[in-house]
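For reference, the structure is listed below as structure tokens.
With one protein chain withheld, the remaining protein chains of the complex are depicted in position.
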Amino acid sequence: MEKDQIIKAKNIKEYFPIRKGIFSTVKEYVKAVDNVNFYIKKGETFGLVGESGCGKTTLGRTLIQLIPPTSGTVCFMGKNLSEISKSELRKLRLHMQIVFQDPSSSLNPRMTVKQIIGEPLKINKKIKNEEINKKVLLLLKTVGLDEQHMYRFPHEFSGGQKQRIGVARALALNPDFIVLDEPTSALDVSVQAKILNLFKDLQKKFNLTYLFITHDLSVIKYISDRVAVMYAGKIVELSTTKELFKKQLHPYSIALLCCIPIPDPKIKKEFIVIKGEVPSLINPPPGCKFHPRCPKRISICKKIEPELIEIKKEHFVACHLYQKKV
Amino acid sequence: MRLIPDPPGKIIDGEIKFKDEDLIKKTDLELQNIRGNEISMIFQEPMTALNPVFKIGDQIAEVIILHESNPKLNNKNYRFYNKRKIRKKMEKQAFEKAIEALKMVNIPDAEKVANQYPHECSGGMRQRAMIAMMLACDPDLLIADEPTTALDVTVQAQILALMKDLQKRKGTAIWLITHNLGIIAEMCDRVGVMYAGYIVEMGSTELIFDNPDHPYTRGLIGSIPKITEDIDELEIIPGNVPNLIEPPSGCRFHPRCKFCKQICKEKPPELIEVEKNHYVACHRYKEVKYSELVDFLKKK
Partner (left out) sequence: MLHLFRRSLLSMIGLILILFIIFIAIFAPYLAIQHPTYVEVSTEQGTRRIEERWDINFQDKFIPPNSEHYFGTDDFGRDIYSMVIYGTQISLKICLMVVFSATIIGIILGGIAGYFGGKIDEILMRVTDVFLSIPYLILAIAVAAALGRSIENIMMALVLVWWPQYARLLRGQVLSIRENQYVEAARSIGANNWRILFRHVIPNSFAPLLVQITLDLGAVLLVAAGLSFIGLGAPPGTAEWGLMISSGRMHMFHSWWYATFPGLAIVITVLGFNLLGDGIRDITDPKLRR
């Protein structure tokens, strides 16, 4: 069990202090990620869904140590990242890469494609210029670009091509684990399909593990093996994709799935409209964070925060409705 | 709506008929009258479409005053608008109307929201305020340009439900511009598919989704992942959207089309009615239809 977990997050908390007043004293925290536990298996695609501002992006960054967690531990390939030495961490971190949401801001506009993709090689491996050239070309080909693109600047490319460059950069160091942070939400639908297929191909080819962060459930359904639904900094439901789309348990997941317009006019369904909006992460509601919007809330929801428990095999829910049954 | 300023945008040719009147021939003043009163628009970015330095209620009130004191509509009000006392009174009335409009779009605490500035409200709230503003002038046609793209799915559902509901109550025609096929399927009666400046296919929503005849529409529908189906690989339309400065000759889709023949490179196809309520602009729609049938049979 432990062996095929490539990355494991335990009680991860990520609080950002808000400083106020003359003496910049910390008065409040933005609780972007609040006590999250999960693991990702080798070679799988783990989907993370949630609305904007629910902390899913922060969670992704925390996992690959772009932001160190406020508390809690991340284990990567069996090593606790908060315990190992700095140099070891540097080395390990290279096995984890990230592809960003906005392809135009994630590429330095003043560098050529060759410089962008070659940079990780230059920094981390002492290899010669010609070899870098060769490697960059190889990478470009893997992501479906070719030699003529090598000396151009990012602004000469379309959004989809830019995203391909971003993927090539992430692949340059032969990573095992890649965080895909909404990699297709800035792209057109027809381009999105191409990029999604590219991810699938690359996964097969290089035996990659993905953490796929998105707000688009239909993309999750297409690409991922297991899914976690996040709401206001917490995972509220975690299960295999099949199971989740067949039978959602948490009221939020149910509402979320109902809200998605289905591109098929024959299926006319009523929106189950949940009232209100995503709560602020500074002052989240007490108890279950979803309770002010929840259509099925019971009295206990206001007071006690439900824990994520396994209801069925591989199906975790954080909701009082199901805790009683167990 | 003739909102694109001239220059840079210019309507080269053609006519826009609205209630049997050609909008292009109208003067600026006449257009001012139509905008808002008869046609309104909601924008994609509720953040930038509202003026950040005015209170939401005041902004809606301004729209109401503008349209009530319009010289053509109501001469009396317009004449007195410059007198301070009457103006004050009118402003007060308009503000109350604005609160009513806010209540109509299901904003809780409408009085409070009316006194807030746009940045104090969330995206969904702002989009509601925009809708309220448009409703305040009770238009016959509402143009919604990607009204929910900037919003979260749960909020999107709220806004869509609201728009549907208002349409039912007021009988407004809605022109929804979006790239989200799901929203189209949920909301629309008829759809036009646009590619590189041309409408390539138009028809009732069900016909378009069930039975798309233009290769672009087919590719588009095939390329989106759906939550209702399990698919292993998404369909792909090769190539990229062409540059509108130098569009391809003939049918603008031909470089990406697998049904492309010589005629497609030479002549732009016209929009023809292939069945009732279904128009397609493609030289080879019959072949497309045929291949669809073959695909279907293969699957069986």
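Per-chain numbering from 1; labels A and B assigned in written order.
Just so it is clear, contacts are C-beta pairs under 8 Å (C-beta built on N, C-alpha and C of every residue); 3 or more make two chains touch, one makes a residue touch a chain.
Since this is a predicted model, take the numbers as computed values, not measurements.
J.: Under the definition given at the start, what are the shown partners of the omitted chain?
T.: Hidden chain, whole complex, touched shown chains: A.
J.: Can you work out which residue in A:Gln97, A:Gln161 or A:Ser224 touches the chain that's missing from view?
T.: Only one listed residue reaches the unshown chain, and that is A:Gln97.
J.: Touching the absent chain in the whole complex: find that residue among A:Ile18, A:Ile123 or A:Ile282.
T.: In the full complex, the listed residue that touches the missing chain is A:Ile123.
J.: Among A:Ile18, A:Leu66 or A:Ile298, which one touches the chain that has been omitted from the display?
T.: Looking across A:Ile18, A:Leu66 or A:Ile298, the contact with the absent chain belongs to A:Leu66.
J.: Which positions on chain A touch the chain that was left off?
T.: With respect to the unshown chain, the touching residues of chain A are 61, 64, 66, 90, 93-94, 96-98, 100-102, 105-110, 119-120, 123-124, 155, 166, 169, 172-173.
Going forward, only the chains that are shown with their structure count from here on.
J.: Can you tell me which positions in chain A touch chain B when the two form their complex?
T.: Its residues touching chain B are 51-52, 158, 160, 188-194, 196-197, 200, 215, 217-219, 221-223, 245, 255-268, 271-275, 277-278.
J.: What does chain B use to touch chain A in their complex?
T.: 122, 124-125, 152-158, 160-161, 179-187, 205-206, 209-210, 219-228, 230-231, 233-237, 240-241
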